[in-house]
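Heads up, one of the protein chains got dropped from this complex, but the rest are sitting where they should.
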Amino acid sequence: MAAPPYRYGQRKDDYQARLRRIEGQVRGISRMVEGDTYCIDVLTQIAAAKRALEKVAVGLLDDHLRGCVTDAARDDDPRRADEIIAEATAAIERLVRS
Amino acid sequence: MAAPPYRYGQRKDDYQARLRRIEGQVRGISRMVEGDTYCIDVLTQIAAAKRALEKVAVGLLDDHLRGCVTDAARDDDPRRADEIIAEATAAIERLVRS
Amino acid sequence: MAAPPYRYGQRKDDYQARLRRIEGQVRGISRMVEGDTYCIDVLTQIAAAKRALEKVAVGLLDDHLRGCVTDAARDDDPRRADEIIAEATAAIERLVRS
Partner (left out) sequence: MAAPPYRYGQRKDDYQARLRRIEGQVRGISRMVEGDTYCIDVLTQIAAAKRALEKVAVGLLDDHLRGCVTDAARDDDPRRADEIIAEATAAIERLVRS
């Protein structure tokens, strides 16, 4: 319940279009395996899907810094900014490591 | 045409089951955005999907080393092993960078 | 000149101690190569040094969000927050990709 009501707003359509494309990429990778496509070509597609997921994640993080982190920085309670930033840093770390 | 006929054999079902699961994860991420789920939770799911894709890629690479690279190493023509290994290294590099 | 005067303050010693340790790790890797250490063991040390660099980077990013980004969010000029966040996002993206 720490999070304020959240809205992706006008970027929602863009994220969903990108995620639908990634879903299609993963389905295509499955079909490549089904059809015994040469492994190196399958790996190229996996790297592309992984990269596309990362771009969505970086976009969401950017939104998060502009929305939640900026709001928290303006909050009268400094612990609120502390918490929100610790949470953002942990999310960045998971992304860098995954 | 450099690649020999390729078969994923008994591991095909496993790869396809894993890719189907990843496809479901991506669809779930899209629904989270649709429902305005808190960004940090969406990022956690993206990191998990990315990690699952990486595991499929590492599995395919392992198969590739056991199959194509091993065959090429035993080939009478040393250029064959050279080519196959250069190709595998490039795929590993794309994966490490993506 | 966009950046405000910058101080790592009390965390400076911690960062420098960690960077000195990483420098020692890289020197150790060079000695392993010099001594013809088995490649897989060298790779394990490279992965460890890379991970240690990432941890320093995530720490610096956390400081940056607490310092510069928070300050910019409180600035009267909204373009200031915009710029600072775009810059932070680009740095996160370079880190996720590298």
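Quick notes on this structure:
All chains are identified by letter, namely A, B and C, in their written order; residue positions are counted from 1 within each chain.
One rule holds in what follows: a contact is a pair of C-beta atoms (placed from the backbone, for glycine too) under 8 Å apart; a residue touches a chain by one contact, two chains touch by 3 or more.
Just so we're clear, the structure is a prediction, and the values are computed from it rather than from any experiment.
Mapped onto chain C, contacts with the missing chain fall at residues 3, 5-8, 12, 15-16, 19-20, 22-23, 26-27, 29-30, 33-34, 36-40, 42-44, 46-51, 53-54, 56-57, 60-61, 63-64, 67-68, 87-88, 91, 94-95, 98.
Taking the complete complex into account, residues 54, 57-58, 61-62, 65-66, 69-70, 73-74, 81-82, 85-86, 88-89, 92-93, 95-97 of chain B touch the chain not shown.
Just so we're on the same page, only the chains that are shown with their structure count from here on.
Per-chain Cα centroids separate chain A from chain B by 20 Å. Measuring from the averaged C-alpha position of chain B to that of chain C gives a distance of 29 Å.
Shared contact sites, meaning residues of chain B that touch two or more other chains, fall at 98.
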